[in-house]
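A protein chain is absent from this complex, but the other protein chains hold their places.
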């Protein structure tokens, strides 16, 4: 779910929990408080289930009907929804982002103490910052560098010549194969593989000849990489994600792809080799993008669409087909498979002198 | 492959192998035996390759032609196919399920003795039942509980606050990230990731703000989760699979999804966040379901279809397009991309007084 807001001045200090006065939450999330400033809040919950010591939010118009029976301590909502809210509320132009800030106060981060677990296997010439946590059964190869504050979770494998910036978190079982460079605060979920060989093949008579993949992968600050997502390393130059790119689970990024800052790709998207995607792009679930294309900034591709030519105008694009009742779809499909023939026939039959054939 | 049968009374005792009299197999699988009850059976095989000491089955009408040359010791089949069968046979209304029961007698389960492998790393406050097997290079985090009879295979990582019911099997390299609860007899194949952060983002000006994912994942009894499948944990409440849900490989389940009992999702299906799928649903390969939908019970979605609105009637739905010869498809595609314009033109040309435009 995605919501939009404008940034409202500099962020105030993070209050200390475990529970909070409603006024503290309002101040921290820069909301207008309507209600009891002293109310104690001990958690967050959904609109339907929140109790009087919990904060909920309303950002999706389809859930507006739940407001009347809401028992939350307070609801984060837009000004337009305030009159209908029977409980205390926190008004913000982007309720979702304000709620995200509040919810983060209640997130419990398991401690990951600095140091190297004795079961980890580290190359003698790897450099591990003293403040980093290296978990059980991790392997780190030659010449790799782990920055301050990093958490390298259990079962991760980090190959040769990788550099991980400050405060990155590899949750568990992540593989960086070789020549992968992460910026700061990069978050990678389990099973992701960065820096595997790109799919480079040349024909050699009737056989395949493997094309060496000599490039690397560069990931900008604040990127997030989903579970079981794969990002291949480049053939000659690098595969690049600029800062604040967000990839969901099971996304596949081919070699030499470049994705611009602040773009987000939903689950199961595939981007073939050497394509460039601009900044602030949104790709819906299961979108496929052909190789060697250029997609400009601020393009939205709706889910289940294929992009097979470059896009030079910002806007919304798509080619997904919603499912129909099977028998009806089957009949439409028969017509689609004969569409050119039928259209030609119909155009020929109906053509008039005023309307020449220009198909 | 899927076959249907009615349950026929209570299950008889499992006979002891390694080989069996044909009459024992017939009794165990509740088939009518036509042939030599004393015939020794030492394995199972396909209709085309089965030897005289093996059992085969016929459930797919397209394979009926193989019956004439079949050399199996016995064939499990429906009554209608019995007259054409040249060898002994076991008649059952659902040959596939009867064969599944027989084949299971020949499955060799590698022993996984109770106990914790010395290379496993277990948090001091995790609770491991004495009858569970914890394999090599496993990591188990704080407050997690492993039930009796579980097999946690090599390289699995189980984060904090997970609870695994009796007799679950995590084959190898499975990750449960945090707050994942499994029922009993859940089977999870390698590379699956349960409980990773859902893809929750809010816009914060031109940047992304991560929405904390505070919920968990709950998996019912007898579920099966395929290799490299991902199931994210909920944002506020849990992502839920009810009992006996079957997910194939590389399925992606977004946060807060709920899937009803006895539903099955084929390979590469993606279900976006907060969608509810009913009981006894079947989703074909690579189906994509948009977020925040409700799919009722007993819905079948054919493979390669997109579901982008809720479904309230049981039935079969689809939108997949079978491939055509490329040049023909290209011509149809040109017409499809101009379909509205062409249709408008044709309707305008052909419209008669009797048939007003209501498009």
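To keep things simple, chains are lettered A and B as they appear, and every chain counts its residues starting from 1.
Here is the rule we use: contacts are C-beta pairs under 8 Å (C-beta built on N, C-alpha and C of every residue); 3 or more make two chains touch, one makes a residue touch a chain.
These figures come from a predicted structure and were not determined experimentally.
For the chain missing from the display, the contacting residue among A:51, A:80 or A:334 is A:334, taking the whole complex into account. Within the entire complex, the positions of chain B that touch the omitted partner chain are 1-7, 44-46, 49, 60, 62, 94, 96-97, 99-101, 103-104, 106-107, 110, 117, 119, 135-137, 153-155, 171-173, 187, 189-191, 222, 224, 226-228, 244, 246, 248-250, 262, 264, 266-268, 280, 285-286, 303-304, 320-327, 329-330, 333, 336-340, 343, 346-347, 350, 352, 355, 359. Where chain A meets the chain that is not shown, the touching residues are 119, 121, 137, 139, 141-142, 155, 157, 159-160, 173, 175, 177-178, 191, 193, 196-197, 199-212, 214, 228, 230, 232, 236-237, 250, 252, 254, 268, 270, 272-273, 286, 288, 290-292, 300-302, 305-309, 315-319, 321-322, 324, 328, 331-332, 334-336, 339, 342, 345-346, 349-350.
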